[in-house]
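Each chain you see keeps its place in the complex, though not every chain is here.
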Amino acid sequence: MARNMSYMIIFISVFGLCLSSKSTLINLTTAVFNDYDPSIRPYCQGHEQVNVTMDLAVRQLIDMNEPDQIIKLNLWIRLRWIDCLLTWTPSDYDNITDLIVPFDKVWTPDITIYDSVSEELYGLEKFRANVSYDGAINYNFPTVIEIQCQVDVTNFPFDRQMCPLQFGSWIYTGNLLDMNIENDHADLSALKENVEWEISKVPAEKHIKKYSLSSDPFVDLTYNLYLKRKPRYYEANIILPSIIITLLATLGFLLPVDSGEKVSLEVTVMLSLTVFQLLVADRLPPSDEARPLLGEFFTFTLILCGLSTFVQVAVINIYYRGDRKMSGWMNKLILKPLAKITLTKATLLNQKAHDDDNTTNDDSVDDLDNATKWQTLSICIDRVGLILFIVILTIGCIVIFTHFT
Amino acid sequence: MARNMSYMIIFISVFGLCLSSKSTLINLTTAVFNDYDPSIRPYCQGHEQVNVTMDLAVRQLIDMNEPDQIIKLNLWIRLRWIDCLLTWTPSDYDNITDLIVPFDKVWTPDITIYDSVSEELYGLEKFRANVSYDGAINYNFPTVIEIQCQVDVTNFPFDRQMCPLQFGSWIYTGNLLDMNIENDHADLSALKENVEWEISKVPAEKHIKKYSLSSDPFVDLTYNLYLKRKPRYYEANIILPSIIITLLATLGFLLPVDSGEKVSLEVTVMLSLTVFQLLVADRLPPSDEARPLLGEFFTFTLILCGLSTFVQVAVINIYYRGDRKMSGWMNKLILKPLAKITLTKATLLNQKAHDDDNTTNDDSVDDLDNATKWQTLSICIDRVGLILFIVILTIGCIVIFTHFT
Amino acid sequence: MARNMSYMIIFISVFGLCLSSKSTLINLTTAVFNDYDPSIRPYCQGHEQVNVTMDLAVRQLIDMNEPDQIIKLNLWIRLRWIDCLLTWTPSDYDNITDLIVPFDKVWTPDITIYDSVSEELYGLEKFRANVSYDGAINYNFPTVIEIQCQVDVTNFPFDRQMCPLQFGSWIYTGNLLDMNIENDHADLSALKENVEWEISKVPAEKHIKKYSLSSDPFVDLTYNLYLKRKPRYYEANIILPSIIITLLATLGFLLPVDSGEKVSLEVTVMLSLTVFQLLVADRLPPSDEARPLLGEFFTFTLILCGLSTFVQVAVINIYYRGDRKMSGWMNKLILKPLAKITLTKATLLNQKAHDDDNTTNDDSVDDLDNATKWQTLSICIDRVGLILFIVILTIGCIVIFTHFT
Amino acid sequence: MARNMSYMIIFISVFGLCLSSKSTLINLTTAVFNDYDPSIRPYCQGHEQVNVTMDLAVRQLIDMNEPDQIIKLNLWIRLRWIDCLLTWTPSDYDNITDLIVPFDKVWTPDITIYDSVSEELYGLEKFRANVSYDGAINYNFPTVIEIQCQVDVTNFPFDRQMCPLQFGSWIYTGNLLDMNIENDHADLSALKENVEWEISKVPAEKHIKKYSLSSDPFVDLTYNLYLKRKPRYYEANIILPSIIITLLATLGFLLPVDSGEKVSLEVTVMLSLTVFQLLVADRLPPSDEARPLLGEFFTFTLILCGLSTFVQVAVINIYYRGDRKMSGWMNKLILKPLAKITLTKATLLNQKAHDDDNTTNDDSVDDLDNATKWQTLSICIDRVGLILFIVILTIGCIVIFTHFT
């Protein structure tokens, strides 16, 4: 029997890495992990279900890529569970109550983040776990996640977003592995501020779902990341320039035809608006449901400028009509009322008066020669266009911007 | 003999990780995987062929890169097969019916996705498998695939695409490993909607092919992903602006020569169209067979604008011809009929009438001085150009857009 | 001795993974790989040299990046060799003739692709090999390679390219490892067509080279990938627009000076050509030897337009010279002949005739006032410029485009 | 007993890799690492706490990506600690005092860099450690880190930045693992200069923090990287061109209305400024708190140019008013004082004098015809605009640039 024992000792000493007196830590580790298989879920009498408690600290929002709708975050994840197989009596081992071991020495829950577009929870398998003598395991690790998050850009650049971060065990059902939230909200105390986005709150929720595949419930924890964009950058670089450019379009109506720059001003403004529209479009996802109101604004001003260019070409055309005869009805029904409305009559009368003081005011337009009539008409149309342009622009802006919430 | 046994026990206890009474799960795992080699295909009497059933859930379309023709998808793949070597009697082991083990502990089929441009089925080797007592293995895993998918952009942005996702065992012939579809269609219940593409349906097919290499059949499962683009983004950002710009080209004909902006308007429009064409071309693959109709439209309008620029330069040239004599035949055969057609005669007559009321209408054009004749001719050509431009543009648009299906 | 045997059995059973009766496949695997070291080249009496036969199937050309001269291909590589150490008698093992084992269980040749810019033959170590009872090993795997390929863009976009794919063992000399081609040409039967490039043929060659390092021969197999670009995309998006824009430059000569748009038209055309040149340059490698003829064409038209702008500025300058006296010799030696050549004389005579019918035709130019003389001169220069421009452009185009092969 | 010994020897010889006489180094390694577990923290009597001393050498700043606020550095990290379990007597082993072993043979502290956006301390596990006979371990390794660093771009391109590099053990509390700084400052002796940034100093600090999670202190070492941008590139490529373009805007006021280029000059300048603003904005993070003063400058000039365009359209409008009567009050209250202020009166008088020498200077303006009055007014407004533009521009520039620190 002694011999058998001696063999046993030899073997144990060889395989168990020598229970020498050198280090209590090594003895403890050897004893605790002696017949432990990290690939098997801890399962003991009275501990049929593993209970994982999770806490999340948001360290920083690294990047929000709107066109691809991908958000990149630096998170600190804290997991805690009881492994009933890893216990010891501290008094037997120099009162050591905690053991720090590499990740792959203990069983770990297969926590996954849903909708990741790159690796699954990078870092989950790189750190070390803290094992307590009562079997409590703390496993904290920093990770960088990239997930898709539907971006609603309707109110861009005054938008708020909500990205759900959904964590769950991939293979274990709720019966085998239950998850719980440590705190109602993710820990934002270590948050480093992002320059573009403000993280307003990150409430956590626990969901228990049943998929069609199996009758067992699946548990997931969802942290809803509420974001609010800081708009100052876009106000200064996109909104302000585009408003200034749109206002330039009104100048087209004020430019006299003689200046020879009416059309080129209008066309330049239109092209600038198109470029701005493309610039904004490039920064945003090609979404169907949620077009940014800013985009609607650009489309609206683009059409408006197109129409005003058309009007100004007509104005120029009329201006250069020379002394072809203006038909009577046009004179009566269009030129006269228009002149009245746009106060052009008064100005012309002044001029008239200057030339010839004894004419009556009422018939003044009739007495003009044809060329002057056409030019007066063109000025009238310009003024009507200007007024209409400003009115429609104002109404349009009000309609569009009252949709901002 | 007893001694030998004792040796044996020692060895087994050392290598088999102590069949202690601590955990039934560990006992079970040890027993089941005792002489199991995960690199060898399960092969038992009556189970010569492994039968893999596959189901696919599409989680989300992450990205569709048209120029490179690469589609990126987040899929959930569910595999099921019988491993006849991994069975046990639940009653012997506390009625445990399922065992969850890391991927590399069991044999797995070498399912590959064809035409991947990056890693082969990322994630295939990262998750855990569920082993039932009767040998049924469920292996579900999420994966992100990137495959090439031929994009037919003829109808862009109103196009529909079809991308086949072809799965198959790389090395095993159909005799050794058979694959079957779980459901006729991929599971779209967990689908998160994409902003640009609508996934209309994903029917599955099973193919059995014989390659020239071997007489054995090869099985593959193909899921055809049918996609439909949501066009609103492109309508607002490309089609609408380009239509507005094309319409601006017609204004060139309406501008009087005196305005001095005819040519610069036309050239600006042409350059804008070129820029738009390049923008659209950048977003689409340099395909030979399938040119987008939108591209044909841009090419068509580009040529049309080029021609109209040519016409307008001619108009300006004629307008400024001064009082060189117009040859009689030109007056008779070109100016007169053109003036009639374009109603320019009437206007000129009106003007004429104003100057000199007693001339007859018929010969009016002949009596004009040369400068006026040339100017009249230029106006006529402008009008003819305008009409032709509108007619050709309309016909062209109809011809092109009736090809949209 | 019996005891020794019993020990042996114990050991073998422990290390050899139990030769149980459960699965013939496992028994076979155990027996075959019992004393096999996958890191050692198979070496038996009469098999001193390993003979690797290679076949290549091109699945698809994923991407051709011209500026960086990198080509990305999806290939299927099929290797076959005899491993004299892996043989068995099928009748001993249920007539199993083939064994499928993971890559790392057998020795594999270290086939490398030369000039890879990323990983060496990605996928070479991820698949499973098929071992036959006679030692024949088939190892097929799909791979994505990225290699540098010198692109000759002289004829862009009508160019043809040839990329050699060179495969060889890195360490083994031809004495130890010989390579052979299975077929004269790579297998194109599974090819998926690329939208931009047509793969015309892929002939294979075997090379035996001696490097300076050693007297031993090194074997490599080279597959020459012959590609032909499908030009339609570039025809529509680059060549057509640039031809239209170049033609616009001729319009500058036709525009009368009075229009006030001569110079701005010319400058706009020049800038557009510059932009097009940069666009084309961005798509092509900054090559020294092989400049694209298209680039030469752009450079040529750029210089031509620069010269014509210069001419037109001169024309405008002369036109506005007012009534400074034109020196007699200029009148005689330049104005008169030019007017004759460009038929300007005739037109002027017509005009003259209109004013004053009794002058003689010959001296007409002399009788004009100075301002008219200068203007006539400017018109003459414009016409000469136009003719020269068209002539040089035509000659240039012919010279450049006849270099296309 | 001898037999037992013989067994032991056999076992040891088998597992301990034969203590042959071939190499003292191998004997030493075997002896030292015989019962060492690299996953367990070194723990001996009197060495309860591991003391890690760290030194940092900055090799080069690879890249500073301002828009994403990510800095990429090449660092050399030098760690030193005592492993009480790895000691030997040099005299027993040929006086070998140092042993160089791969990283994974010894326990290493889990030093992490906080806020990394990619891998955790790439290279930490790739190099070899130097073990001294007294247990001192030196572990030096080069690494490339990418961390987020808040960039304050207020003074761009004359800005200074500070990026903290925070190193710490992830799992071990300060009680188990203490960290200390080797030197007050990071070693800059091996620094390779960056072309854009100057590293002025890198002082180190030791922090001891208590997180809410536990009562134990956590130690981190923070190296503050102080950077100073070298501005010459931006001065030449952004600031100089934008100043030149802004100055062009003043030319608009100097251009006479007759030139017909007033508005197009102004609009071109505005568009150029917008393009420059977008270019600068693209290079900088979309920050809310810290807008670059350069951006403020662009916004300011943009608004100023917008206003000046408005003024010039008004000037043109007034210029072309023709001979409509100017009301008396306008003449008196606006034209006259303006003319006086802008010295326009004098010039006009000169002109007047030229025509008619006997008029008195005071009433000169009243005697002009209406058209001339309007034109005089437009010139006056132009001059006032020019003066105001220069004054406001100067004040604005002073206000903005005095904020540079």
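For clarity, chains are labelled A, B, C and D in written order, and residue numbers in each chain start from 1.
One rule holds for everything that comes next: a contact is a pair of C-beta atoms (placed from the backbone, for glycine too) under 8 Å apart; a residue touches a chain by one contact, two chains touch by 3 or more.
Being a predicted model, the structure only gives us computed values, none of them experimental.
**Student:** How many copies of this one chain make up the entire complex, given that 4 are placed?
**Tutor:** 5
Here is the rule we go by: only the chains that are shown with their structure count from here on.
**Student:** Remove chain A from the picture; does the complex fall into separate groups, and which?
**Tutor:** Ignoring chain A, the remaining chains break into B, C | D.
**Student:** Taking each chain's centre as the mean of its CA atoms, which one is most distant from chain A?
**Tutor:** If we average the C-alpha coordinates per chain, C ends up farthest from chain A.
**Student:** If I superpose the C-alpha trace of chain C onto chain D, what rotation angle comes out, expressed in steps of 5 degrees from 0 to 180?
**Tutor:** Answer in degrees: 145, to the nearest 5.
**Student:** Please tell me the distance, in whole Å, between the geometric centres of chain B and chain C computed from their C-alpha atoms.
**Tutor:** 24
**Student:** When the centre of a chain is set as the mean of its C-alpha atoms, what distance in Å lies between chain B and chain D?
**Tutor:** Inter-chain centre distance comes to 39 Å.
**Student:** Identify all positions of chain A at which a residue touches two or more other chains, and write them in rising order.
**Tutor:** Chain A, residues with two or more chain partners: 7, 260-261, 264.
**Student:** Taking the touch definition from the header, please name the shape of the chain graph: line, ring, star, complete or other.
**Tutor:** Shape = line; chains linked end to end, path left open.
**Student:** By the document's touch rule, what are all the touching chain pairs in this structure?
**Tutor:** A-B, A-D, B-C
**Student:** What does chain A use to touch chain B in their complex?
**Tutor:** 4, 7-8, 11-12, 15, 34-35, 37, 39-44, 68-69, 85, 110, 112, 114-118, 120, 148, 150, 170-172, 176, 211-213, 257, 260-264, 267, 270-271, 274, 277-278, 281, 285-291, 295, 299, 302-303, 306, 309-310, 313-314, 316-317, 320, 322-325, 370
**Student:** Which residues of chain B touch chain A in the complex?
**Tutor:** The touching residues are 3, 6-7, 10, 14, 17-18, 20, 22-26, 29-30, 59-60, 62-63, 72, 74, 78, 100-102, 105, 123, 126-130, 140-142, 144, 187, 189-190, 192-193, 195-196, 230-234, 236-237, 240-241, 244-245, 247-248, 251, 254-256, 258-261, 264-265, 268-269, 272, 279, 347-348, 350-351, 353-354.
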